[in-house]
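Please read through the structure below; I'll follow up with questions.
Missing here: one protein chain of the complex. Every other protein chain is in place.
== subunit A ==
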Amino acid sequence: MDFGLSEEQVLLVDGARRYVEQTSDYEARRKAVDSGEAYGAARWQQFAELGWLALALPERHGGLGGSAVDYALLVEALGAGLMLEPLVPVAAAAMALVTAGGAGDLPSAVAEGSARPVLAHGEPGSGGLLTFVESRAERSAAGWRLTGAKSLVLGGAAATHYLVSARTSGDKADDAGISLFLVPADHAALGRRDVRLTDDSVGAHLAFTGLDLPDAALLGPESGGLPALREGMAWLQLGLHAEALGAMDKALWTTRDYVRTRRQFGTELSTFQAVQHGLADMAMETELSRSMLLRLLSVFDGDSAERDRTLAAAKAQFGRSGFFVGAQAVQLHGGIGMADEYLIGMIFKRLLLLRNLHGGPDMALGQLTQD
């Protein structure tokens, strides 16, 4: 094993860090949120020009053919800036599209920055169980008719397409019977509600009440969409963990710097042992999470039981550590940690949101106990 970075990886990480430093301070993020836009269109174009949207896509789809490791390094660096853009949800959907096949040039359009498909998979009652799909698609004269709802669609307000999972056969939690459909975001019959999330990003809540789709909307085999879905969700989780890691790292060092300068009782907070131990715990949680992410990357290529198990373990690890690090950062800042105008509270909110996605860590623990 070699944990060192290649020359290209060093360049990639340095570039992303510089981008975050120069463009993504917390003040800029607040302005972007206040503008009411779902994402920064100009920034998205920059992401495309920098090659970030093409990074992990295979070359035959207009991508750069980078590895999952490259991708995780990039996202970790961007995660420190708490990016509002749906880079991770779009990258995950693109990987699902590549696996499913049949979406024509859409992946290349993702690489160029002109298309932003996202997965619309989770449902209000699914609680993170991958195979739990109650939305249904039935054959109709025109092709397919879709009924159901999708909740907390990450990147959903900025999306150009939704990659929707729906049952074409089987019962709600069966492995078989899930199909994937491509739904354009401007479909006239789509019930879409953009929803501001607790980290100020904008997601969507979708409702399909007999939404008509052409035959070609079905991607991959009928009732055999699970492998592509699994691939997409694996990339989604990988990306979200990498973002969380970037945020945790930012929280750790911001807090370290703060306690070095903040004075109470005639001395810096950093001289108090309770404060030192609080930071030491944050450091341990962060490095354990980084290690878990690397462990996940070591088994990431290809669908396997080992990857599933490690995904669940990473979900549990990041949930616990992310929450701890975020909450401890707020605590060690005191009052200023509770102010909206300061970065630390937002890091905590972001980490809490990430923790509870897809059923949260308890769902992952439950999965691990069943294996």
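As a working rule, a residue touches a chain if its C-beta (ideal position, glycine included) is under 8 Å from a C-beta of that chain, and two chains touch if they have at least 3 such contacts; residues count from 1.
One rule holds in what follows: contacts and distances are computed from a predicted model.
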Chain not displayed: protein name in its UniProt record ("Iron(III) transport system permease protein", "Energy-coupling factor transporter transmembrane protein EcfT", "Acyl-CoA dehydrogenase" or "(2Fe-2S)-binding protein"): "Acyl-CoA dehydrogenase"
Residue in contact with the excluded chain [from A:Gln264, A:Ser291 or A:Ser304]: A:Gln264
Chain not shown: contacting residue from A:Gly203, A:Gly232, A:Gly246 or A:Gly322: A:Gly203
Of A:Gly15, A:Gly102 or A:Gly366, the residue in touch with the unshown chain: A:Gly366
Given A:Leu11, A:Ala216 or A:Ala339, the one touching the chain that is not displayed: A:Ala339
Hidden partner interface residues of subunit A, rising order: 122, 124-129, 132, 151-152, 172-173, 193, 195-198, 200, 203, 205, 263-266, 272, 274-275, 278, 323, 327, 330-331, 334-335, 337-341, 345, 348-349, 352-353, 355-357, 359-360, 362-363, 365-366, 369
